[in-house]
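This structure is in structure tokens; I'll ask about it shortly.
Here is chain A:
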Amino acid sequence: MKHMPQDTMLTTDITRPDPLLVAQGLTVTFATDQGPLRALDAVDLTLAPGETLAVVGESGSGKSVLSLALMGLLPGTARIEADSLTFEGRDLTAITERDFRALRGTGMSMIFQEPATALNPVRRIGDQIVEAIRLHEDIPVRKARTRAIEALAATGIPAPAERAEAFPHQLSGGMRQRALIAMALVHRPRLLIADEPTTALDVTVQAQILDLIRDLARETGTATLFITHDMGVVAEMADRVAVLYAGRLVETAPSAALFSSPEHPYTVGLLGSMPQMNARGEPMLPIQGTVPDPRVMPPGCHFHPRCPFAAGACLTDRPALRQVRPGQMSACHNAPLIETLGGAT
Partner candidate 1 sequence: MNDFAVARGSLGMRARKPSRLVPFALTAALAAAPLAVSAEGTVTLGRTLDADRYDPHRSSALAAAEVLQMIGDTLVTLSPDQKTVLPELAASWDVSEDGLTYTFHLKDGVTFCDGKPFTANDVVGTMDRWLKPDAPHVSTWRAGEVDSVTAADDLTVVYKLKVPSSNLLYQMANFNFIMIDPDQAAALGDDFGVTGFNGTGPFCLDSWKPRDEVVLTKHDGYNWGAPELGNAGPAYVDKVIWKIVPEAATLVATIPAGEVDASYTVPKWAIAQFEADPTVQILTPESSYRTSYIGFKTSRPFMDDIRVREAVAHAIDQEAQAEALYFGLAQPTESYFAKNVLDYPADTDTSAFTYDPEKTKELLTEAGFTMGADGIWEKDGQPLKLTYYGFNEALSLDIGQAVQGDLAKVGIALDVENYDSTAIWGKLREETYDLYEMSYPYVSAGDALNLYFNSASIPSPNRMMWNDPETDKLMAAGNAAITPEDRAAAFEELTRHVHEAVLWKPTVEETPIVIAGPRLEAFVPAGLSGAVFDSGLNLKLK
Partner candidate 2 sequence: MTAPLLELRGIRKEFNLARGFFASKRILTALDGIDLAVGQGETLALVGESGCGKSTLGRIVAGLLPATVGTILFDGDQPGRGKARARQIQIVMQDPFGALNPKMSVGELIAEPALLHGLATRRTAPARVAELLRLVGLPEGVAQRYPHALSGGQRQRVAIARALATDPKLIVADEAVSALDVSVQAQIANLLKEIQARTGVSLLFISHGLSLVHHISDRVAVMYLGRIVEEGPAADLFARPRHPYTRALISATPEPVPGAAPDRLALTGEVPSPLALPTGCRFRTRCPHATKLCAEVDPPLTGEGPVRVACHLADSLPTYHVQKPRPAARLQSAIDLYRAAAAAQTAA
């Protein structure tokens, strides 16, 4: 289906007229043995400088593909199409690989889910940060090393000079994630993409890392694209939230709005299935069924097979992302939910 941008005019935040990142109709298709596989389907996103946007989605929602697509790190089997994809006004689909490389690490940086594997296991932490520095700045190794230790210190790593000499396996998971954060922020990028950075960590360490990311981003004025599946983390981190389901953006809203009045059934289900939203001893509210196989996506609304409200057009027509209230958009034929369905039940 042809994407129609006029329906989805982004009116997110008029106080920030120059968005840092704009993606419109971002579509990513992988060539596989079984034919093309659409991992992202016409996704629209904007991100203002300094803002934290949380992208929420379960496995198969395409959230990691989104982050890699923005970083230009997708493998060769992936094809990216977009009506528009710009970073600080530069068209990322037209940029040369060399220019993109110069942008990575300086303009935009990324931290990953598995700190255990995201660091090169055979090189010292300090050396890896020094490399990150010297890739973009022509300064002597000694100076770079001092900078690297400062960056480590800024993440709250105790004894940073010693840690710089350590190999990744000699550090705990939390320390490794700190080192990765230090490496990602060493050039004070305008955008930090954090792809499930705390999923592999224990909850007490997660709390530390979340605080760290928030503080550092605030301090450096870095915008954050925070990818997670945990609504609790979203509530804690995000200014604005985008909910992905099966490759499509189903809802986007300021954090407060999303948690007080979600307008897409999937978002409701996601929040409702959290234990905190259920009374103790009562059965929890599950979302029935499972995420669809990306090779056999259902027609119409991708969520309709699992949606308790699905009827009529949901089964045949793709719902467009439309504004429900200022700053909040939902791709649901029934939005706003309570107004549309409240009387029916």
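Details
The working rule: a contact is a pair of C-beta atoms (placed from the backbone, for glycine too) under 8 Å apart; a residue touches a chain by one contact, two chains touch by 3 or more; residues count from 1.
Selection criteria: all candidates are chains of the complex that A comes from, given by their letters.
Keep in mind that this is a model prediction, so the values were computed, not measured.
Taking any copy into account, the candidate from 1 or 2 that touches chain A in the complex is 2.
Only residues 58-59, 172-175, 202-208, 210-211, 229-236, 238, 255-256, 259-262, 265, 268-278, 280, 283-288, 290-291, 306, 308-309, 337-338, 341-342, 345 of chain A touch candidate 2 when the two sit together in their complex.
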